[in-house]
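For this depiction, one protein chain was excluded, whereas all remaining protein chains were kept in their positions.
Moving on to chain A:
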Amino acid sequence: MRPARTGGRSPAAALLIGLAAGGALGALAVAHLVSRLDAETDHLRRNEEQLLARLAALDAAKNDFMATVSHELRTPLTSISGYVELLRDSEPGELTDAQRRMLEVIARNARRLRELIEDILTLSRIESGGFASEPGDLDLAEVIERAVSAVAPTADKASVGLHCDVRGPLPIRGDGAQLDRVLANLVGNAIKFTPPEGTVTIRAEHRDGHTLLTVSDTGMGIPAAEQTALFDRFFRATNAIRQAIPGTGLGLAICQKIVDSHGGSIEVDSTENVGTTVRIRLPD
């Protein structure tokens, strides 16, 4: 279909005809077309500006809403987890074993609710761009080191071996707090889904203008049929649910958003009951 706004001819064609004719009529036709084009462009620009303003307003409203909801949820949650803590701190003998177990369930679920609230808020902030603070020059090897020392006690407790093969320094441009979050999530997941005596290996190196990071584990893996849904929000693998491994199902969605915002890519390679490898590629 021809564009209607130039009377059945493209502006370039009309201009050429006008120039070729060289006469007053051609010049008039060109002038007319140019003014119509200007008006159209103005109109389109105004529409686009209005649309962008509306989108920005919607985004701000969503952000506000998320912040308010998260605030409103935190207050009752403080009471639930706080009073449970008081009960659990009571003198030995004041509670029966069965009651203690019930309190533990309440505490665990309060913690789960808290993690959900935090993750939902984080995701909403990343999506609205509010989380993308200032990218700076950093060393990914340091980010990895921080994550490893933070999770080392957890790995120890779970009897999971933690190995690092990092060839630093690995200079990249990025947001330190966001990348801390990615590392904490990936290494935390690897430990969480790996049975005792298993291993988690973190490798990072610079190769062909990219920094490659892999986190592999010898854990339960993700069933093949479910792997396409891995990055969906609230996705949880059936084997993880069956074994009652806690999680919000938002961690990988958050990681993906962060890696995307760094211009990188993330992929997962997993075999059930063998292990999972997550690969991240970040540009220089």
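Brief remarks on what is shown
FYI, a residue touches a chain if its C-beta (ideal position, glycine included) is under 8 Å from a C-beta of that chain, and two chains touch if they have at least 3 such contacts; residues count from 1.
Please note the rule applied: contacts and distances are computed from a predicted model.
Not every chain of the complex appears here, and the one that does not is recorded in UniProt as "Response regulatory domain-containing protein", selected from "Rod shape-determining protein RodA", "Acetolactate synthase small subunit", "ABC-2 type transport system permease protein" or "Response regulatory domain-containing protein". Touching the chain that is not shown, out of A:Ser10, A:Ser35, A:Thr78 or A:Thr238: A:Thr78 (per the contact rule at the top).
Counting the whole complex, the residues of chain A in touch with the unshown chain are 67, 70-71, 74-75, 77-83, 85-86, 89, 110, 114, 118, 121.
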